[in-house]
Structures are given as structure tokens and as C-alpha cells.
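One protein chain omitted, others in place.
Think of it as A and B in the order they're written, each chain with its own count starting at 1.
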Amino acid sequence: MTYFIVQSLNGLFSAALLFLIASGLTLAFGVMRIVNIAHGSFYMLGVYVAYTVAARTSSLLAGTLLAVLVVAAIGFLMQRLFLRRFAAQPLAQMMMTMGFALFFRDAALMIWGGDPFTLATPRWLAGSLEAGAVVFPWYRLFVIVVAALVGAGLWIINDRTLIGARVRATVDDPEIAAAMGINVARLSGSVFAVGAALAAFGGVMGGPILGGYAGMDFDLLPLAFVVVIIGGMGSLKGALIGAVVVGMIDNFGKALVPELSYFTLFAPMVLMLALRPTGLYGRA
Amino acid sequence: MAARSAERPWRTPVVVLLAAFLLLSPPLLSAYWVGLLTQAVILGILAMSLDLLIGYTGLPSLGHAGFFGVAAYGVGVLSTTYHAGVWTSIAGGFLVGTLLAALFGLIVSHVRDVYFLMITMALGMVLWGLSFRWIPVTGGDNGISGIPRLEGLIGLPATGPVPFYYVALLVFAVSALLMMLLVRSPFGLTLQGIREHEPRMRSLGFNTWLHGYLSYVCAGAFASIAGIMWAYYNGFVSPTYLDLTASSELFLMVTLGGPATLVGPVIGAGAIVILKNVMSAYTARWLLILGIVYIVTILWAPQGLWNLGKRRSG
Partner (left out) sequence: MESRKATVRLKPDTTYDRPADAVSAFRRTSVVVAIVALITAATLIAAQTGTPQTPIKIGFMVPLSGGNAQNGRDILNGFLMYLDEIGYRAGGRKIELIVEDDEAIPAVGLTKARKLIERDEVHVMAGALLSSTGYALAPYITSMKIPMVYPVVSADDLTQRRRSEWIVRTGWSGSQPNHAFGEYAYRTLGIRSVVTIALDYAFGWESVGGFERTFQAQGGHILKRIWVPISVHDFAPYLAQIPRDADAVYALLLGRSALQFMRQYQEFGLKGRVQLIGGGTTTDEHVLPFMGDEALGTVTALHYSAALDTPANKTFAESYRTRYKKIPSYYSESMYTGGKWLIAAINAIDGRVEDRQALVDALRRVKPEGLPRGPVELDQYGNPIENVYIRRVERVNGQLQNTVIDTFPGVSQFWTFDPARYLSEPLYAR
């Protein structure tokens, strides 16, 4: 029973991080049909920038803020200056993101070196909840709550605001959206930037537990893709549900069938693509 | 044919020069350069096989290195664990790679575009996971080493980089010829029709699923041939033959070289092999530069280098 509770909670924690990363990825695809191979790089840059800023200012909050802003700026520029030119050629866009991924990876190595690190856990969140035999870190619970709030915020924006309506319109049909007066170019750049910011935020949130290390960009990327495929590309709700599904399967899979830990992740993805390629909530 | 040459007259002389270079230069080059050319030629076969999918059928596969690796493992396991003869090992490697493509093809052939990309990526990762975890067979992370040298086994009087290179070149030439015949055949033309406008092809009565499936299997078969040669070239097999990095690099070779040309991907393969090796001798930042090279090439030649000058239709 203890085991089950701890694993479920951790499944939610994994889901929280996965949601933060995958939401940006799914938005980029939904709005711009971009398969962003550099998305893991945004996650990585987020935690690296936060580390440097926190080290200088001793403030995790400043680190988080600056990480999100810097990576958002990078994402915005990347989209507007480079990706935008190939708006009609998804393959060329994807390849360009591949080039960027390599560039970011080596640039990070050059700037920060290859040593691994973790962010300091905020003091007020240190320690663990101990209820009977169940021990679960406070910080992980915090991440679950924060991700839920972010998810709620995104949903409100998406569903209840004009901006959200515009984004949904563009996802549905970019041509008609443009015809209706929506500045698709600026919207795309902003959406891409927000996606990058979310990934960076995810990196920072994971920082105290998972830290930052050389090669983390490519480690996270396949997981993010699994979430987006299962949830459905372009759907935020799908990213949330997909994240929970993947988080749970991953945690329980590792615990129950450690031999097949790799397949427990990718088998659902293959199944989904084989049976219902658009995922749970995606649209063709 | 004449019209194409008129459009880009530089193509024919370049091909002729390259062919002459590949055929005649090795006895004059150092063993190291012969080695690099061998790599370019073997990876050229692999790149052409992926071109069948990406360029001619319009199916972007991000897991194609999987068949390459599986065939290499076939050779590795048969020739070391089972001490099989060279022709058995080659046949075994080819069979296991092609049969796997036949199996996976059943799962992937109904999706297109980004979903095809994702499912092939996932299958590639599954294969990688398998090569890592099925330790009794694959040796896991350490891989399988001790694959015997090919030249002596197939009856050549001489061994060494140059004889091996010519074997590889022969395999390359035969594969290239077969693939060229394939893409110019009615089957190949149908594939290109599917790439251009699948619904129309279907309305004309073509079984587009079957065509996609067969294209996938053929691509897997040729990738297996490349994998067999790669196993003998290195003398070992490792999970790095089929991981995501390998599939991504392969993808870039095809798309930078110029999809739907067969020649383009070969040039892409050669360029990347040489670029990586030459650059890393001078700078530790070669990965950074490679990323920049990719970005710049896509900006200036989004259709690939070999397709430069081609006017986009439609």
C-alpha cells in the first residue's frame, strides 16, 4: 500500500515535469506544425541559466525568472529569424531545429563546462512529508501543485481569453485565421516563445532533484514526444492527460517490470500511433 | 533527362568526376583516407536507402538506422557467437534486417508526415533499448567485437583497407544501380505520385498502403546491406549504430544532400563523414560548427545541395 501511494505520487511528479515540457512542444506543433528537436535544449538552457543566476544572486526566484525570460527570448528569435522562413516546409523547419539542438548543446558545454549540478532546494520546502510509512519529499509535492496551477492558467488563457481564442483559431486553420485579421506571424513567435519558456520553467522546477548535466537535452526529448503523441499534437488537454499517463506508466513500469523499462514508455506510443495516430485529443 | 541536364548542367560532370575519384584514387591515398572513403561509400548506401523513403515516397523516417544496426548485429552474432561462415553471416544479417522492416512496415505504413516521423523514431528507440538490454545476445553496452575480416573470407587474395574499399565500392555500385532502377520503374513513379498527392493516387486506384509498405521494406533491405558492410568494416557492433543520434545524422545526410535524387544523399553522407573527421582534428568545437553548417545549409539550400537550382513546382 505504501509502495502504491509513493509510486502514484511520484507518477504525478513525473507527470508535472512532463506536462511543463510537453505543453510547449504540443503548442509549437499545433500552431506552426513545427517538430522542435531543440525543445530539450530549452529545458536544458532553463536550468543552466537559473543555476548561474542563482549562484550569483543567491536567489532562486531571480534565477527562475531570468531563466524563463532568457529562454523565451531565444525561442522567439529562433522562430522569427530562422524558422518562420520555412513556414510551409515542416521538414526543413524540423531540420533547422536539429541544427539548433547541436549548436545549443555544444554552446552549453563551452559556456558552462560539462560538470553536473543540482539547484538548491528552497529551505522552506526541504524535508519530506512523513505519514505513517509513506515518505514523500515536500518539494515534489510543490512541483505537482505548481504544474497544476500552470496547467489551470494555460487552460484559462486558452479557453477564456481572446488570445487563447486566437491561438485556437490558428491551430484549427491558419489561413482562415489570417484572413480574419490575426497576425499569425507574431502569434507564432509568441507561442513558440511561451513554449520555450514553459520548457525552461520545467527545467528549473526539476533542478533541485534532477539537476543539470551535459546531454540532458537529448535524454528528455523522447519522453516529451511520447507525451505529445499520446495526448495528441496541438492539444493542451492532451499534453496534461498524456503526461499523467506517461508519468504513471513510467513509474510503475520501472517498479514492476524493470527489465522492460524502456519498452514500457515506447510501447504505448507505438500502440497509439498504430491505432489512433492523432492521439487522445489531437486533431488531424 | 536532357531537360534536367539543361537546367543544371553541372550535375553530370560532378557525378563523372566523383565516380572517377571513387574508382581510381584509393591506391594513391593513405590508408586513413581510404578508410574515410569506405565510410562515405557504406553510409552512402544507407543514405540512398533512406532517400527511397524520404525523397521518393515522402515518408520521413527518424528510425532508419534501426535496420542498419539490426543487420550489423546479425552479422556480429552469427560470426562470433555461432562462428558461422561469412556467407551465412551475411545472409543472416540481411534476412533479419529485411524481415524486421517487413514486420515494422505493417505498423507504420498507415500513417504519414509527422506521425510517421514519430512512430519510426519510437520504433528506433525500441530497437536501441533492445540492443542495450538483451545482453545475452547483443552484449549490451559493450557490443560485440571480434568480427573477422571480410576480404580473406570471400576469397580475395589481398587484405587491407584498399581491397575492402573496392568490395564496399562494388556493393555500393550494385545497390545504387538497383535503387536507380527501382525509382525509375513504374513502381518508383507511383511512389513519387504518392509523395506528391496521395489522395489522387488512391482515387486513381493505386493501393497506396501497399506501395508505402513495399517502399519501407525495400529501404530496410538496402539499409541492411549497408549494416552488413559496416559491421565488417569496424569489426564490431555497438548500440550506437542504431540510436537516435545515428538516425538523426542519417536523416540530415539525406535532407542536406538533396532528397529524391539518390546522388544527393551520397554526397551528403560523404560531406558529413569528411567534415566531422577533418574538423575534429582542428577544433574541439566541431559539434557547434556542424550545427551552424546545418542551419546555414538549410537556409540557403532548403531542398538540399544536389537540388540547388531546382525551381520549386506548385
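Annotations
FYI, contacts are C-beta pairs under 8 Å (C-beta built on N, C-alpha and C of every residue); 3 or more make two chains touch, one makes a residue touch a chain.
On a predicted model such as this, the values are computed, not experimentally measured, just so you know.
The residue touching the chain not shown here, chosen from A:A148, A:I182 or A:I209, is A:I209.
Interface note for the absent chain: among A:T64, A:Q93, A:S235 or A:N251, the touching residue is A:N251. In the full complex, subunit A touches the hidden chain at residues 3, 6-7, 10, 13-14, 105-106, 109, 113-118, 120, 128, 130, 135-137, 139-140, 208-211, 213-216, 219, 250-252, 254-255, 258, 261-262. With the whole complex as reference, residues 30-33, 35-36, 39, 132-133, 135, 140-143, 145-146, 230, 234-236, 238, 240-241, 277, 280-281, 284, 286-287 of subunit B touch the missing chain.
Heads up, the rule we're going with is that only the chains that are shown with their structure count from here on.
Taking the mean of the C-alpha atoms as each chain's centre, subunit A and subunit B sit 32 Å apart. Only residues 29, 33, 35, 37, 82, 85-86, 89-92, 94-96, 98-107, 110, 218, 222, 225-226, 229, 233, 259, 262-263, 266-267, 269-270, 273-274, 277-278 of subunit A touch subunit B when the two sit together in their complex. The part of subunit B that touches subunit A in the complex is made up of residues 60, 107-108, 110-111, 113-115, 117-119, 121-123, 125-126, 129-130, 132-133, 244-245, 248, 251-252, 255-256, 285, 287-288, 290-295, 298-299, 302.
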